[in-house]
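With one protein chain removed, the remaining protein chains of the complex are shown where they sit.
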Amino acid sequence: MKKIAVLTTGGDAPGMNTAIRSVVRYGISQKLEVAGVFRGWWGLINEELKILNHRSVSGIISQGGTILKTARCAEFRTREGMERAYETVKKNNIDGLVVIGGNGSFSAALEFGKKFNLPCVGIAASIDNDINGIDATIGTDTAVNTALDAIDKIRDTATSMERIFVVEVMGRASGFIALTVALAGGCEDVIIPERKFDLNLVCHDIVHGNLIGKMSWIIVIAEGAGQAEDIARQVTEMTGLETRTVVLGHVQRGGRPTAFSRGLALNLGKAAVDRLLEGKTGIALGMIAGRIGEVDFETAIQNKALDADSFYQLNKILT
Amino acid sequence: MKKIAVLTTGGDAPGMNTAIRSVVRYGISQKLEVAGVFRGWWGLINEELKILNHRSVSGIISQGGTILKTARCAEFRTREGMERAYETVKKNNIDGLVVIGGNGSFSAALEFGKKFNLPCVGIAASIDNDINGIDATIGTDTAVNTALDAIDKIRDTATSMERIFVVEVMGRASGFIALTVALAGGCEDVIIPERKFDLNLVCHDIVHGNLIGKMSWIIVIAEGAGQAEDIARQVTEMTGLETRTVVLGHVQRGGRPTAFSRGLALNLGKAAVDRLLEGKTGIALGMIAGRIGEVDFETAIQNKALDADSFYQLNKILT
Amino acid sequence: MKKIAVLTTGGDAPGMNTAIRSVVRYGISQKLEVAGVFRGWWGLINEELKILNHRSVSGIISQGGTILKTARCAEFRTREGMERAYETVKKNNIDGLVVIGGNGSFSAALEFGKKFNLPCVGIAASIDNDINGIDATIGTDTAVNTALDAIDKIRDTATSMERIFVVEVMGRASGFIALTVALAGGCEDVIIPERKFDLNLVCHDIVHGNLIGKMSWIIVIAEGAGQAEDIARQVTEMTGLETRTVVLGHVQRGGRPTAFSRGLALNLGKAAVDRLLEGKTGIALGMIAGRIGEVDFETAIQNKALDADSFYQLNKILT
Partner (left out) sequence: MKKIAVLTTGGDAPGMNTAIRSVVRYGISQKLEVAGVFRGWWGLINEELKILNHRSVSGIISQGGTILKTARCAEFRTREGMERAYETVKKNNIDGLVVIGGNGSFSAALEFGKKFNLPCVGIAASIDNDINGIDATIGTDTAVNTALDAIDKIRDTATSMERIFVVEVMGRASGFIALTVALAGGCEDVIIPERKFDLNLVCHDIVHGNLIGKMSWIIVIAEGAGQAEDIARQVTEMTGLETRTVVLGHVQRGGRPTAFSRGLALNLGKAAVDRLLEGKTGIALGMIAGRIGEVDFETAIQNKALDADSFYQLNKILT
């Protein structure tokens, strides 16, 4: 293996740049040439790539986003798209691919790698932390801290104005951010896709709380479990109390990565290069049981279970 | 003057607690008794107040929100409500009132003070910075920095995914936060209530920008000038490009006050007590031309003009 | 078991308050009475404690420091001190003790628990992350992020003024913070107690770097490995280049705990109560291999090894 390429696909996550820095510099230290592909699979199809050197990745260790950009690319799911992408691979003598991204990225890499017998190693980067078999992905810790910072601020107003807030956080299929933030923020309730939720019960608690002097509530909802606006309207209808909503949205994707997101990204970048050099393919790397570990792409793209009930129960006890 | 009361009304703003601390401790140093009224005018009507001492305000200098809570109170706008409130004033021997809040608060204080000949001094606290005659109010600097922090984060994704973002910030009648944040965040455009806006022109710029390689845009909109969702939809219709929206919302109200919000709050708290002791009434205090200054309530509650055009032009030149 | 007591000892760490909240509220949910002891062992000796209820721990989830205060207490290491402390235990019908702290705290708890046959469970809280057998303690993640934030800021000046900085971080016996921050901050070198360090080599690198245009360096040093001032002086002597020093110091102890520090604290609080109810004693709880786990006090207080060499090598490759 003499030359590898690295790309970022799917939604951006804080720490992707940090991982790119590691793949490039560690790769070079292992005598590899490292090409950066722009805009994910689109860049492979359209041959938008360039050789990166030590200087190319200077100063990006602390920057959110990805200097390689990221994009969705429907064309890559077609046979023709894949073939054009592979043309680029051949033409540029690329011997292996590091794919930084989430489920969608790994699913595409799995197919692409098999079809053309090209070694592909994935680095789990997704703010949702929704890669099956992996405990922690690049970006989640940063996103969770960003959301928590917002929750702490909202708490000031919730307490001062004695209001009920419904706060929507990211997580289309996963309640990880919602649960984590609700617990760390002392939020009174949390609604996630993985768990049935009885709004009547919550409203009963709110009315009861009001009687004994608990006037402010924060309910966190994962975007995949409904819309803040809907929940807020229903709570007002059931309780007669005023509600406010906040949708944190894309703010959660950006910003300087935390120490954890950076450390993980740097170690995963090294590990991905090592795995390619060892001849491995079809695996996604992430933190597993407190260490750098791997799962095969087939496992990674399955639905990830979440121990939602015990998490939820603890939160109810603590608030 | 032997005893004064302090209350916070309207939307909460970071630094209100800091101002309360100053009114209480400086008041005590001037041999005054200081009562804290809970939930604004409602607390005056319902006689919810208590004497605050040095310890009562320990540790709140750095906390967002208001320990006195705040509430809207329709009843206070009725003759009966005002009379009940004045009952509390008389019964508790309150000789003067410090009202921490915004336009609505000062309008109510103006009427109440005149009707019952009660000395009332206002402290300008409003994240919108919309008090006429006053350059800076408590909380604005904090809110602006919170919004700017979010914009910086959104920029990471806007650049990485090459997207157009429409970001809605607070400001019902005022574009101050929007203009300030757009300028400081290098945002490509800004829509505010004080200035006509031609979306066609913006879309033309966007399309032109795309042709020459400028792929990401952030458009800031003040809530009073429209909804992010609407603008985003129109931009997509006109340009055919994908857009994303973020509504920053109540996050802007909370959080640890910045050094500026705290320093202003501490100085205004002292000034308010001094003005009451000097026999003044019917005035609002804030930063004017770089110093602590005052305007009468009648002036304060007028519409505040904003030099939107020159601000806007500078921003267009710099982005 | 009907009544337990909780105390914090040793240096404070962000998340101690969060852990207290969990011990108290979860304890109450398990039908226990929970007493808070003030100033660590000193409070046990001097019978400074009080029953805490749900409200006692309101609002502290996000606050640095410890509402129970912490202190060093030489007297507790004497037989007389221990006996007086046990008097308090007996008199107050305390059936078990939750000790939130680090090595020193666990060493004392081990002796105290054995001597009087009192169930004692420890919660690992220490910014240094130096508890043997435990991967992550409460407070470390927050301290590391605080230090990293400072490093990022120092980088601005190091780059702008093309200077060499020596930055001293906490860690008397442990280089954990130093290594983690150096890696995540892209710092050019790091000096820790666990690893021999050749300053000549670093100075050689610096001089060589200067020749090829690398003008700024950040060297991180753990306090236990020497003083920033000394290193800086030696670097100047050997290279003839100007150096600057920063000693981050106690800033690293405070501040709002991060999401990770809070989540860990909440889970450890619950786990400590559960362990006491299960009849366990003499164990310290922390994160082990990505899960809540335990080690016995004897193990916890041993020196903790650190895989310093591989960490160090990766850092050298990546900078």
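By written order: A, B and C. Residues from 1 in each chain.
Just so we're on the same page, a residue touches a chain if its C-beta (ideal position, glycine included) is under 8 Å from a C-beta of that chain, and two chains touch if they have at least 3 such contacts.
Treat the numbers as computed from the prediction; the structure is a model and nothing was measured.
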{"item": "Contacts of the hidden chain among displayed chains", "value": "B, C"}
{"item": "Sole contact to the chain not displayed, among B:67, B:144, B:192 or B:231", "value": "B:144"}
{"item": "Touching residue (missing chain; options B:47, B:135 or B:296)", "value": "B:135"}
{"item": "Contacts of chain C with the absent chain, listed as residue ranges", "value": "8, 11-12, 14, 16, 39, 63-66, 69-71, 146, 150, 152-157, 159-162, 165, 244-255"}
{"item": "Residues of chain B (touch criterion as defined above) contacting the omitted chain", "value": "21-22, 25-26, 29, 61-62, 135-136, 141, 144-145, 148, 152, 155, 180-181, 183-186, 256, 258-260, 262-263, 266-267, 270, 287-291, 314, 317-318"}
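One rule holds in what follows: only the chains that are shown with their structure count from here on.
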{"item": "Arrangement of touching chains [line / ring / star / complete / other]", "value": "line"}
{"item": "Computed distance of Cα centres, chain C from chain A, in Å", "value": "28"}
{"item": "Chain A-chain B separation of Cα centroids, rounded to whole Å", "value": "35"}
{"item": "Separation of mean Cα positions, chain C and chain B [Å, integer]", "value": "40"}
{"item": "Two or more partner chains touched - positions in chain A", "value": "152, 155"}
